[in-house]
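A single protein chain has been omitted; all remaining protein chains appear in their positions.
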Amino acid sequence: MLYREVGQFKTSYAADQAIFPISQERWLVIAALAAAYLVIPAIGSEYWLLTIMVPFLVYALAALGLNLLTGYAGQVSLGTGGFMAVGAFATYKLTTAFPEFNIVFALLLAGIITALVGVLFGFPSLRIKGFYLAVATLASQFFLIWLFNKFPWFYNYSASGVISAPPRAVFGRVYVTGAEADPRAKYLFVLTMVVLLALVAKGLVRGRVGRAWMAIRDMDVAAEIIGIRPLRTKLLAFALSSFYCGIAGAMWAFIYTSAVEASAFEIDRSFQILFMIIIGGLGSILGSFLGAAFIVLLPIFLDNAPRLAGFEMPVNLVSNLQTMIFGALIIFFLIAEPNGLARLGAIGKEKLRLWPFPH
Amino acid sequence: MDVLTAVLVTPFANMWSNPEFVLEVIIGGLLSGVMYSLVALGFVLIYKASGVFNFAQGTMVLFAALTFVGLIEHGLPIWGAFVIAIVVMVLLAVAIERLVLRPLVNQEQIILFMATIGLAFFLEGFGQLVWGGDVHPLDIGIPKAPLIIGGVLVNEFDLVAAAVAGSLVAILAVFFQHTAVGRALRAVADDHQAAQSVGIPLRSIWVIVWSVAGVVGLVAGIMWGSRLGVQFSISLVALKALPVLILGGFTSVPGAIVGGLIIGVGEKLAEVFWGPAFGGAIEDWFAYALALVFLLFRPHGLFGERIIERV
Amino acid sequence: MKRIGDPVLTADRITLTFGGITALNQISLEIRHHEILAMIGPNGAGKTSMLNVINGFYHPQSGSITWKGETRRHMRPYQAAAQGIARTFQNVALFRGMTTLDNIMTGRLLRMRRNFLWQALYFGPAEKEELAHRAHAERIIDFLEIQAIRKTPVGRLPYGLQKRVELGRALAMEPELLLLDEPMAGMNVEEKEDMCRFILDINDEFGTTIALIEHDMGVVMDISDRVIVLDYGRKIADGPPDEVRASPEVIAAYLGEPDQVEVRAPPAAARRSVAM
Partner (left out) sequence: MRLSKTSLAVAVVVAAVFGLSTSTVFAQNEQFIPRLVYRTGPYAPNGIPFADGYADYLDMIDARDSGIGGVKITYEECETSYNNDKGVECYERLKNKGPTGASLVDPLSTGITYALIERATADKIPVISMGYGRADASYGAVFPYVFTLPATYWAQADAMVQYVGEQMGGMDKLKGKKLGLVYIDIAYGKEPISTLEKLSQKYGYTFVKYPVSAPGIEQSATWLQIRQQRPDWLFMWGWGVMNSTAIKGAASVGYPMDHFIGVWWSGSEPDVVPAGDAAVGYESGTFHGAGQDYPVVKDILKYVYDKNGGHTTRDKVGEVLYNRGVINAIYDLEAIRTAQDKFGKKPLRGENVQWGYEHLDITPQRITQLGADGLMVPIALSCDNHEGNGKVRIQQWDGKHWKFVSDWIQPDRTMLTEMYKESALAYAKEKGITARDCEKVM
C-alpha cells in the first residue's frame, strides 16, 4: 500500500495539471533533490564529483536537449556534438572577450547563439524526414567541427586549437571554472543549471509548445490541419534543443574537462547522446537522466568491477569485455522494454498501484 | 573579396589551365567512390529487406576482415580463410536473427537501429578480444604500382577494387532478379505482412540477407584491409558510406553505386580545387553537404522509393 | 425549426486533377450558415477531395473558394484552421502517442496566446491560460461523454471512440465550419445513433455549420438539411433530401433503390484519386 492515488482526489484542474500529481512522486523527487544537494556534496570524493556526477549531469542536459527535438518533436538529429561545440566555443569567445562578464550570462548567451545556429541547420527538416534527416544533420556535425578546427579566431589563435577555461566565478570568489575551483562548487553549479533547465523543459512539454511538437511527431498532416505551422514548430524545437545542447557543451568544456579541442565534440558524442535518449526513453524528461546514467555510469562501473571484485585483469581484456557487455546490455534492455528505462519505471508504477493485488 | 575570387574564380581557372589534372581527380574520385559503395551496399541490403538501419555494418566489415586476416596468420591459404570467414559471417547472421531480430520483431525502426548499435559495441569488443588490437598487414597479391595512362595517373589497386565492386554488384543483381530467394527478398522488401501471408518465411529471409550483407562486408573488409592494413580504424569507413546512402537512397543497390561515384568525384573535386580556399580538409563535411543538397530535391534519395502521405 | 442563413462558403467551378485523373470537374457548391450539408456519392466520386480542397490540403488547378466573403486562390491547411474551418478524417488522424485529453487540448492550440518563453516559466500567465483551456476541453469531454477515457492514450481506444475523440478535437477549435469525413464509418447502430445525436446537438447548441460525407443513406436523409451528390468528380444533384432521393440521375448513379445503397467497388482510376 505504499503507492496509491486512492484518496488523492483532484479538486481543481490546477492540481491535476501539477508536475507530479501523485504525492508519493512529489516526495520521491524532493528526496532525490535533497540527496543531490546535501548528501552527495558531503560524502562525494573529488573523483566522484568531477568525473562521475558532473559529466553525468552535463550528458543528461545534452540528452534533455536532444529529447526535446527527437523525443517530442520527432526530428531525429545527429548534430548534437556540433551544437555542443558551438556552445563551448561561443562561451570561450564571450568570456575571453569580456572577462568581467558573469559566467552564467556567458553560458545563457552561448545557448542563444547555439539556438540560432540550430535554427539555421533545422531548415532541411521541412522537407527531409526520418533517417534521411538524421544523416543529413551529420552535415552540420562535420561542418561545425571542421569550422572550429579550421579558423584560429575561434580559439584565439592558440598554436594547437585547444581552448582552455579561464577561471570564472558565479558570484564573489566562488569559482566554478579553472583549476582552483572547488569540486563542490562546480558540481552544485552544474546541478543547479541542470535542475532549472529540466524544470523549464517540463513546463514546455506539458503546455502548448509540447503538444504542438507531439502533434507534429505523431502525424504532421493532421497537425497542420488543426492549425499548427510545421516549419515554425520544427524550428522552435531545433532552437530550444540546440539551446540546451549549447549550454551542455559549454559546461563540458569549461567545468568538466576544462580544456577541449573541437574534436572533443566529434560524431561519437552525437551518437552517444542519441543512445542515451533511446535507452532512457524518447519523449521523457526523466528518461534523459536515466539514459545518461546508463551510458555514463555503466562503462565506468564495468571498468572498475573486476578490480573491485579483487582480481587483476589486463586493461585491454577488461576494456574489450566492457564494450561487449555494454553492447549486450543495450540489446537486453531493448528486448526487455523497447520504450526505454522511463517506460520501465512507468510500468513499475502501474504494478505498484495494483500491489498487492495482481490485477 | 579575394575570398570570393578564391571560391568562384581560381578553382575554375585551375581546372581550365590543367584539364588533364581534372580528369585525374575525377578518375581518382570515381575509384574512391567505388570503395565507399562497397561499404554502402551492406547497409542497403539489410535496410531493403528488414527496414533496419544497421549501425553495426562498419563493425561487421572490421570483424570480417579481422577473421579473414587472423585465419591467414594462422597459416591458412587465402581461399581457405575466405571460405571459413564466409561461414563465420553466416553463423553471425544466424545468431543475430535469433538473439536480436526475433525478440524485437515488429518494433519501430528506431528500436531496431538502437539494437544494432548494441550489436556494434559487442562485435567491436569481441573482435578485438579474439584478434587483438594490433594492426595486421594484409596482402592478397593485388598489385599496387601506379600506372600512367596517357599522362593520367591511375592506381592498379583501385582498378582491381573497382572490378571487384562491379562484379559484386553484378552477382547481387543476378541473385535478386533471377533466383527464388531473390524474388522472396524483393517481396519482403515491398511488404512484410504481404510476404508472410503468401508464406515467405521472414526469419530465414532475414538470416539470408544478414549473411549476404556479412559477405559483402567481408569483401569490403578485404579491400579496405589490404589498403589500410586490418585494424580498428576500418570500422570508421562506415562514416564514408553514410552520405553515399542518403544520396543513393537507403533502398537501392544501384543507388549505392551511383551515389558512391557522385560522392567520390564531388568530394575530391571540392577538396582539390576548393579546399585551398578554406584551408583544406573539407571533403568530409562536403560529402554530407552534397548529399543534403540532393535530398532537398529528392527527399528519399536519388533512387529511394518515395512514400505518399494520405489523409 | 431552425433558420438557415446565407452562404458562408462558396466553391466556384473547382477543378482538381492528379496526373491524368480528374478528381473534381467544374464543381460549384455553397455551404449555408447553420446548415447540415451532406455530400454523398460512390467511392471515388471526389467527396474527400472536395473537403481537402475546402480546407486547403489540395490546391485546385482552377476555380476559387470564397469563405466569408473573401475569395482565395491558394492557402495552407493551418490558415484554413485559423479562419475557423475544422475537420475530421475518413481514417482517424489522431495523435496516437497522446492521451484523449491532450488530443482535445491540441484543438485549443490556435487560441493559446502565450509564447514559449511564458511556457518555459509555466507558472503564472501560461498556467492560467492552460487551465482556462483545460476547462473548455473538459466541457467538450462531458459533452461527448468520454470522461472515462480522459487520460487514456488514444492508440489504445476502440475505433468508435477514436472517431469521437477526433470530433472532440475538431470541436475544441470552436470552428464555424466543421467538415466531417464519414463520421460513422465502421460503427455499429448504437454508436451511429450517438454520433448523429452529437452532430445535431453541435449544430443547434454551438450553431456550427456542418458539411459531412456519409454512405449510410438512412443517416443522411435523417440529419441533413441539404444533400449534394457527386459522381466521378461531377455534381449530379443538389437539394433537400427528399428531392435528391427522387432525382433520376442519382438513382441511375446508384443503380437501384436509393434507400438500400451498397457501396460499389470504384473504378480503378477513381480509386487512385482517392488514394492521393
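Per-chain numbering from 1; labels A, B and C assigned in written order.
Here is the rule we go by: contacts are C-beta pairs under 8 Å (C-beta built on N, C-alpha and C of every residue); 3 or more make two chains touch, one makes a residue touch a chain.
Predicted model, so just to flag it, every value in this text is computed and none were measured.
Trainee: So there's a chain missing from this view; which of the remaining chains does it actually touch?
Mentor: Within the full complex, the chain left out of view touches A, B.
Trainee: With respect to the chain omitted from the figure, which of A:Pro41, A:Gly65, A:Gly82 or A:Gly161 is a touching residue?
Mentor: Considering all chains, including the one not shown, the answer is A:Gly161.
Trainee: Would you indicate which residue among B:Lys48, B:His192 or B:Lys268 is in contact with the undisplayed chain?
Mentor: Missing-chain contact among the listed residues: B:Lys268.
Trainee: Suppose we count only contacts with the excluded chain; which residues of chain B make the list?
Mentor: Contacting residues on chain B, toward the hidden partner: 18, 21, 24-25, 28-29, 31-32, 128, 133-135, 137, 139, 144, 146, 153, 155, 157, 224, 227-229, 231-234, 236-237, 240, 267-268, 271-272, 275, 279-284.
Trainee: In the complete complex, the non-displayed chain touches which residues of chain A?
Mentor: Those residues of chain A that touch the unshown chain are 45-47, 50-52, 55, 96, 146, 149-150, 156, 158-162, 164, 166-167, 178-180, 256-264, 293, 297-298, 300-301, 303-305, 308, 314-316, 318-320, 323, 329, 332-333, 336-337, 341, 344, 347-348, 351.
By definition in this document, only the chains that are shown with their structure count from here on.
Trainee: Centre of all protein Cα atoms: which chain's centre is nearest to it?
Mentor: Taking the mean of all protein C-alpha atoms as reference, the closest chain is A.
Trainee: Provide the C-alpha centroid distance between chain A and chain C, rounded to the nearest whole angstrom.
Mentor: 42
Trainee: Taking the mean of the C-alpha atoms as each chain's centre, how many Å separate chain A from chain B?
Mentor: Centre separation, chain A to chain B: 32 Å.
Trainee: Need the CA-centroid distance for the pair chain B / chain C, whole Å please.
Mentor: Here the centre of chain C sits 49 Å away from the centre of chain B.
Trainee: Two or more other chains touching the same residue: where does that happen in chain B?
Mentor: 311
Trainee: Would you please write down the residue numbers of chain C that are in contact with two or more other chains?
Mentor: Touching at least two other chains: 57, 89, 93.
Trainee: Once bound in the complex, which stretches of chain A touch chain B?
Mentor: Listed in rising order, the residues of chain A that touch chain B are 76, 124, 127-132, 135-136, 138-139, 142-143, 146, 150-151, 221-222, 225, 267, 271, 275, 278-279, 282, 316-317, 319-331, 334-335, 338.
Trainee: Considering only the defined contacts, which chain A positions touch chain C in the complex?
Mentor: Residues 13-14, 16-17, 199-200, 202-204, 206-209, 211-212, 214-215, 217-219, 221-230, 236, 240, 283.
Trainee: So in the complex, the part of chain C that touches chain A is made up of which residues?
Mentor: 55, 57, 76-78, 80-82, 86-87, 89, 93-98, 102, 105-107, 109-110, 112, 114, 116, 119-123, 126-127, 130-131, 134-135, 138, 169-170, 173
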